[in-house]
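Of the protein chains in this complex, all but one are displayed in their positions.
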Amino acid sequence: MVNFFIFVGIIILILMMVVFYRVLKGPTVMDRLLGVNVIGTKATVLLVVMGVIFERVDMFVDIAIGYGLLNFIASIGAAKYFQHHKVLQPRSQWEEDLTKS
Amino acid sequence: MIWQFDILLLTLVVVCGFVSLWIKDLMGAVIVFGAYSFLMCLVWTGMGAVDVAFTEAAVGAGVSTIFFIATVFHTSRTIRYNKWDLSTKFFSSIICILMGFFLMVAIGDFPAWGDALSPVNNNVAKYYLENSMEETKVPNVVTSVLADYRAFDTMFETGVVFVASLVIFTLLLQSDGRKKLMKSAFQKVSFLNVSESLIIRKACGLMVPFMQLFALYVVVHGHYSPGGGFQGGVILGASLILLSMAYDIKKVFARFHMKFMIKSLAVGVLIFAGIGLICLILGGNFLDYSALSKLFPSMGSIKSRYNAMLWVEVGVALTVMSGMFAIYTSLSSNGKFEEGL
Amino acid sequence: MILNIISILFFTAILYFSSSPLVFYLLNGLSICLILLGLFFFLGTSIGVIRFPDFYTRMHAAGKGDTLSSILILFGIALFVLNTGTLSIGLVLVCIKILLIINFIFIGSPTATHAIMDAGYGTEVKHWTNDSEGIKKKK
Partner (left out) sequence: MFEYLITNYNYMVVVFLMMMGLWAMIAKKNLVKKCIGLVIFQTGIILFYISMGAKNNSTIPIIDPKYGEAAINYANPLTQILMLTAIVVGVATLGVGLMLVQRIYKEYGSINEDRILEKFK
């Protein structure tokens, strides 16, 4: 049965890598934020799966609860940033170009 | 140790760190760096380091990303274009490649990954694992080493958190911010002009009591499961941070004011050092808890070590909680203490 | 939340009152089915995040599929944990903790999705239309 959970964990990790492609590529910042949010939620699940593999779920569940409670703080913080500065892409990536033109 | 997970995760971690250095937009770099912390937590769980993973989960998911976002919020987000500075880039690359090469050569001398018979695992650590249960009755060896065997080390680590948050508070405080801070003590705040969405406020109101209850559980239950003062303190601080992000900094200040925060910062370190000092007065060494059994004769030396560890954890949690909140309020309001992130 | 707790108490009662191996195999099969279903939904999520054309549709895939697949996998693991070894109060406690994680994900993940969505709407992310670039390239 442990082999089954190792299989589940590896599948989750590989699909996480697929999501990570969006974080790497993402045309806008919002796409990156979305990908990071998905990775954070799946990390919670992976912690519990690791607990089953170690056969000590009672210890690992505490970490997973803490993680599940905290992992949406970063998303809310970034969202508050974008509510104050309503700029998706900085007007120019290079400060120098602005001064020249 | 689950090596299948670890190899995949370590590869992902290297890619993630590289991407966060490579992205030009600073906000994007900070967000990808949040994912880096998530993955690091999983790596440590895979290697069996549960307490470290818990700390990283609380710190990386809750606090450090918020600090970065607050800094980008108050500075600029663009990166200035530099002309291809050949000398600096070339010089630094040469240094890094050379040093990396030498370290790679030295790899062959280290013990293999997961070797149980290496010298690291067989001298001091073996003593702790075999004697912790008899001497302190604490099953979680990490807690007993943290709060008892190496308590002197931990005391100064707590002191570093204390000093760092005081430094941030004093250096970033502005003169008009100081006046506002004095004025806003126990002032009634109207919540009508809060610009946040209702959904976030309600969800945070639902989560924060659970968070604080869970943090207290983590502090108290650290003897039997992963957890302890550092983790519980960071989660308590993160709950206050969440509250001040959902509403306003002033709402938290109305209940948990800055003066009170500075006091509780100091009280945490004082509890830790005070217990050590009591041990010194009672005739033991500094932080040798078994001397406390002279004060409470009903407890044996084992029981007194067990109980003193709990009080030490409470002190650590107080300091870390108020330290994290002090750092957040200073950084996010740029020393004005007026409105949050 | 109440539904979760009632269901886990129901399964506990089944395990407590019946000692036949058939119940054991049935519950194990149920948990494996739930976990595989969760993996399937996560596959859908990741394909959606990669393949959809614009931010809002990706948000749809990420917000819904991610929450649902996490809940299914965690519920399957809770059943599996309840089913290992002899039934004791510790195992039921672990199950209730896993259900608490489900509840926190159920509250937290949609809130984060809402916050990101709000920020994206505020910063005017372009939405996909019929004559967007993706269609033009194909023609």
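In this document, chain identifiers A, B and C correspond to the written order of the chains, with residue numbering beginning at 1 in each.
Basically, contacts are C-beta pairs under 8 Å (C-beta built on N, C-alpha and C of every residue); 3 or more make two chains touch, one makes a residue touch a chain.
All of these numbers come straight from a predicted model, not from anything done at the bench.
**Student:** Taking the complete complex into account, which shown chains does the hidden chain touch?
**Tutor:** Hidden chain, whole complex, touched shown chains: A, B.
**Student:** In the complete assembly, which of B:E56, B:D288 or B:E313 touches the absent chain?
**Tutor:** B:E56
**Student:** Sort through B:F18, B:F260 or B:F296 and give me the one touching the missing partner chain.
**Tutor:** In the full complex, the listed residue that touches the missing chain is B:F18.
**Student:** Mind pulling the chain B residues that touch the left-out chain?
**Tutor:** Chain B touches the missing chain through residues 1, 3, 6-7, 10, 13-14, 17-18, 20-21, 26, 29-30, 33, 36, 40, 43-44, 47-52, 55-56, 59, 63-64, 67-68, 70-72, 74-76, 79-80, 82, 88-89, 91-93, 95-97, 99-100, 103-104, 107-108, 110-116, 118, 120-121, 124-126, 128-130, 132-133, 139-142, 145-146, 150, 153-154, 157, 160-161, 164-165, 167-168, 171-172, 224-226, 230, 234, 320, 323-324, 327, 330-331, 334-335.
**Student:** Touching the missing chain, which residues of chain A?
**Tutor:** The list for chain A reads 54-56, 59, 95.
Please note the rule applied: only the chains that are shown with their structure count from here on.
**Student:** Per the centroid of Cα atoms for each chain, what is the distance between chain B and chain C, given in Å?
**Tutor:** 29
**Student:** Go ahead and note the Å separation of the Cα centroids belonging to chain A and chain C.
**Tutor:** Chain centres of chain A and chain C, defined by C-alpha means, are spaced 16 Å apart.
**Student:** Residues of chain B that contact two or more other chains, please.
**Tutor:** Each of 200, 204, 207, 210 in chain B touches at least two other chains.
**Student:** Quick one: which residues in chain C touch 2 or more of the other chains?
**Tutor:** 104, 108, 111, 115, 118, in rising order.
**Student:** Quick one: in the complex, what on chain C touches chain A?
**Tutor:** Residues 32, 35, 39, 42-43, 45-47, 49-50, 55, 58-59, 62, 66-67, 70, 73-74, 77, 80-81, 90, 93-94, 97-98, 100-101, 104-105, 108-109, 111-113, 115-116, 118-120, 122-125 of chain C touch chain A in their complex.
**Student:** Across the complex, what residues on chain A touch chain B?
**Tutor:** Within the complex, chain A contacts chain B at residues 6, 9-10, 13-14, 16-17, 20, 23-24, 26, 29, 32-33, 35-36, 39-40, 43, 46-47, 50, 53-54, 58-60, 62-63, 65-67, 69-71, 73-74, 76-78, 80-81, 83-85, 87, 89-90, 92-97.
**Student:** Quick one: in the complex, what on chain C touches chain B?
**Tutor:** Residues 104, 107-108, 111, 114-115, 118.
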